[in-house]
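A protein chain is absent from this complex, but the other protein chains hold their places.
First chain written, first letter: the chains are A and B, and each begins at residue 1.
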Amino acid sequence: MAHKPYISRRQFLKMSAMAGGAAFLAACAPKAAAPGGAALPDLASGNNIPMDQLIAAAKTEGTLTTIALPHDWANYGEIISTYKTKYGLAINELNPDAGSADELQAIEANKDSKGPQAPDVVDVGISYPAQAMQKGLLAKYKLSTFDTIPLKDPDGYWYAEYYGVLSFEVAKPAIANTPQDWEDLLKPEYKGKVAMAGDVLKSNEAVQTVLAAGLSRSGGDLAKAPEMGLQFWKEMNDAGNFIPVIADQGRIAQGETPLTMEWDYLSLANRDKLAGNPEIEIVIPKTGVLAGPYAGAISAYAPHPYAARLWWEFVFSDEGQNLYLKGYAHPIRFNDMVKRGVVPQAMLDKLPPAEAYAKALFPSVDELNTAKTYITENWRKVVFGE
Amino acid sequence: MKRRVNIWAWIIFLIGIIYFFLPLFSTFEFSMRMIKGRYTFEAYREAFTDPEFFVNFGYSLMWSILTIIISLLLVVPTAYWVHWRMRRARALVEFITLMPFVVPAVVLVFGMSRLFGGGLKLFGHSILVLTPTPIPLIAGYVVLSFPYMYRAVDTGLRAIDVRTLTEAALSLGAGWRTIITQVIFPNLRVAILSGVFLTFAIVMGEFTFASLLSWPAFGPYMEEIGSMRAYTPQALAVVSFLLTWGSIGLINWVGRGAPGQQQVAGAH
Partner (left out) sequence: MSLIKSPPTVSSKTSEKPVAVPSTRESPWDWLGLLPFLLFAFLFLFAPSASIFVNSFQDLSGHFTLSNLAAILTERDFLNAYKASLSISFITAAGGAIFGFLLAYAVVMGGLPNSLRTFLLTFSGVASNFAGVPLAFAFIATMGNAGLVTGWIETILGVDIHAQGFTIYNIWGLSIVYMYFQFPLMVLIMAPALDGLRREWKEACENLGGTSMQYWRYVAFPILMPSLLGTTILLFGNAFGAYATAYAFSGSFINLVTIVIGAQLQGDVLFNPGLGNALALGMIVIMTLCMLGYLYMQRISARWVR
């Protein structure tokens, strides 16, 4: 029989069909099969997964999708790049300007999509996880360092990652005498010079600014603080010291808002970035020191659940927490880490003196919510008299 | 008849120029202050040496081109159809094209991300799950471009009396392809260009859609730089103003002497 060098048409079609069928079956196969055939670790129970299994599982996913992590905020830039190099995963960074509400919105809007727009992990204001849990948007997981985290959900739905305290960010030489405490801000020399770094109705930081001022006035009484805080800002507005414009780096540099209040990690980062043009002095007020933690959580609809859990393992490890410190944010496990001596002295030296933080108050989530509601509902009425 | 030179016209023009240029000058002056003690273009250098600048600019460029193509494909035939066959639908179509002015962008985006993120269900399964793709973004941009594109093309069509031209061409035996390519399009060239450049300017600077749908674009990039830096964002603002002005100047130069030059621009 003559040797046929070419595949007959029928044979070719058969082969393509088989190849196509195989590809189709492979695509349809449940993604849960890890290389080597072992089943992937259980997610539903929320139990801790040993690191080597977690890393292997994350590697099969290959990517992590984050949202609302500006690189300059608490050194997230370095945290992201370290995670990428350490575990060989890619990170898909969504919308760095998103607010906490936007992040939850992103989870909800992408519930069924599993595409690149669905975030795996979120970093939100401390009062947000409660709402998110109500809507079933979060997944629980017990980290290896879970017990050393002082502020968290007991089941592991969220954990506070870092905190800062409100500080005064003072531009020199526009401000000759640096204020040391909240009441100083009312002095006539600061007329037309004090601004908030956010909008009271939108920014957690701005609400805390009101609360901290109130805390200073009420001598630490959190219950009276919202009311007294509003009163303080009313006096600031009447005196003309408070200018109703939102401060940002450009306006600070330009001189329009030489005195503003921001989380210390942001103020310190700004000082570094402005590099002396203008000079920035950071002061932690003597009274009314309010700590503002941010909470991290995993999306219940995360397209890459293992990479998500690995992310938090990293962020809450000593290495990850020290990276926050490098960005001037106090990691939540700070006290535990200092006790064990794993915090480099050089880093500690770059922060404002520890005594300033000794009086930092950590309101509970409920206290925060009550304060937030009171302040936002009465802000315009009290301060602007509308 | 010689035009009398009106002194009031000059005064008004001068007042206008002062009003428009002072803020620009303040921005420019500030952008030059990056290094303490002297004026320098450092902020501009920093703006242009950031690799993210080119990445995001490139993405926005891509979004604009896609938007322009889809918008043209939708708007030009529709406008033509309205002019030639469906005069009675004109009011409806005009109203639809003005609706993007009416609905706030943030609201439209939220609506789209709910609807196309798995919110539409048919027999229990989500259909039209578009959020993993840039389709909602481009669709949103096309919707935003409707007022300008349609108005530009509509004005152009009005200026050239579509019916007469079409019927003349048909009665001379021209086929549809000839009519579209050799009769209508050449006359609409300026109008289309006008719509194209306005759409380009809008998409390049757009922020809300890109930010909330989490796609890289120049608008969110400018916003991010604005929150992270002091001097560079102002340099960027000056640059983008000049670039946009340049493009619009270009279209005016290209379209000089052609019929139908009315432009509309817009809402923020």
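The criterion applied here is as follows: a contact is a pair of C-beta atoms (placed from the backbone, for glycine too) under 8 Å apart; a residue touches a chain by one contact, two chains touch by 3 or more.
Computed from a predicted model, the values in this text were never measured in an experiment.
Here the missing chain is touched by one residue of B:35, B:66, B:98 or B:165, and it is B:98. Note that of B:55, B:69 or B:86, the residue touching the chain absent from this view is B:86.
In the complete complex, the hidden chain is touched by one of A:133, A:246 or A:300, namely A:246. Within chain B, the residues in touch with the undisplayed chain are 1, 3-6, 8-10, 12-13, 16, 19-20, 22-27, 29-30, 74-75, 77-78, 81-82, 85-86, 88-89, 91, 93-96, 98-108, 110-112, 114-115, 119, 136, 139-140, 142-143, 146, 158, 167, 170-171, 173, 198, 201-202, 205, 207-208, 222-223, 226, 233-234, 237, 240-241, 244-245, 248-249, 252, 261-268.
Within the entire complex, the positions of chain A that touch the omitted partner chain are 99-102, 105, 124-125, 128, 131, 174, 192-193, 198-205, 207, 243-246, 250-251, 254-256, 258, 372, 376, 380, 384, 386.
Basically, only the chains that are shown with their structure count from here on.
We define each chain's centre as the mean of its Cα atoms; on that basis chain A and chain B are separated by 35 Å.
Against chain B, the residues of chain A that register as touching in their complex are 67, 70-72, 94-98, 102, 105-106, 108-118, 248-250, 252-254, 273-274, 276-278. Across the complex, chain B meets chain A through its residues 30, 33-36, 110, 113-114, 117-119, 126, 129, 131-133, 211-214, 220, 223-224, 226-231, 233-234.
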